[in-house]
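Can you read through this structure? Questions will come right after.
Right, chain A next:
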Amino acid sequence: MKGNEAIAEAAIQAGCRHYFGYPITPQTEIAAYMAKRMPKIGGTFLQAESEIAAINMVYGVASAGKRVMTSSSSPGISLKSEGLSYLAGADLPALVVNAQRGGPGLGGIQPSQSDYFQATRGGGHGDYHMIVLAPSSVQEMAQLTIKGFELADEYRMTSMILADGTIGQMMEPVSFDFDIKEAPAKPWATTGTKMAREHNVINSLYLNPELLEKTNIERYKKYEIIAEKEALAEEYLTEDADIIIAAFGIAARVSRNAVNEARANGIKAGLIRPITLWPFPEKVFAKAAEHAKQIISVELSMGQMIEDVRLATQCRIPVSLCYRVGGMIPTPDQVYQAIVEASEKGGK
Partner candidate 1 sequence: MAKVTFREDECKGCGLCVDACPKGILQLSKDKINKKGHHPAECAKPEECIGCASCAIMCPDCIITVER
Partner candidate 2 sequence: MIVFEKPKSLTDVPLHYCPGCTHGIVHRLVAEAIDELGIEGKTVGIAPVGCSVMAYDYFSCDMIEAAHGRAPAVATGVKRSDPDNLIVFTYQGDGDLASIGTAETVHAAARNENITVIFINNAIYGMTGGQMAPTSLPGQVTQTSPYGRDVKACGYPVKICEMLSELEGPEYLERVTVNNVANVRKAKKAIKKAFQNQIDGKGFSLVEVISSCPTNWGMTPKEALKWIDDNMIPYYPLGVYKDRSAGILGGKKED
């Protein structure tokens, strides 16, 4: 199964019955899968007139309390950013997939990780975050989609799957043996009062500045809890590592091979693979900085996650960047050479 199809199937298994999207490469398999399946299971697939319309349709279904998603790729996510900000301001749960491609502008259609800032800093206007999940296998595309829905409902916020074209197109076997948490009751949803309660209002407008400040502070308290409870990373051979690679998604797969190569050649290398990009797994990096001598951030960007790595390690050890951009992917050998270089500089 393709990575993009794994997302779509997992969403359906998570109880998502509403999908809205606008075609853009490289994630159209998700829409195609939904177009085929949704009508057969009583769900909605709707090809919207634009990404902006699609995210606002998501806003509508989310307001009505149902699991809902959209998917797109970088330029389309920029268009959806207005809606992402409103979803955050109205505390609505939704799932958004970004199969990143190179930018800025129209950029290219090849894989990229250069929307890291956009995703982890919110993307749209105002103070807010989304939960950002970074799968690095087809199995994880499915698994994190389900987790994304669960977290979105639990914390009433948007989860974003920050994938890339490579994993979306990659074919791997997937097990769908998941224990899925059903959506909780949503007494705040606009499902009609049935003349049995006061009217519910979904809204992000606060004309009273004190109230807006208070609401934002409350929301950030929730973010603190999420940062404490939900940050997630996979560690590979980090325990005794002198040189640690920080990489997510496709970059982590490449880096893992480079780490193996380094180990085979007597260099103590390891890998930290953030699975949640927001919240960033700061503690894992802080702990690693206690014994490691250097960190190399391997990215398909001009260096975005590297800022979070430096913040997490408080610049106690050197952090360097190994990258390709524009749709290019670093090779295991390129990463291995970066490890060798770092170890020659005294990383061993």
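How these were chosen: all candidates are chains of the complex that A comes from, given by their letters.
Note that in this section a residue touches a chain if its C-beta (ideal position, glycine included) is under 8 Å from a C-beta of that chain, and two chains touch if they have at least 3 such contacts; residues count from 1.
Quantities reported herein were computed from a predicted structural model and do not represent experimental measurements.
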{"item": "From 1 or 2, the one in contact with chain A within this complex", "value": "2"}
{"item": "Footprint of candidate 2 on chain A - complex, ascending", "value": "18, 20, 44, 46, 48-50, 52-54, 56-66, 68, 82-83, 86, 90, 190-196, 199-205"}
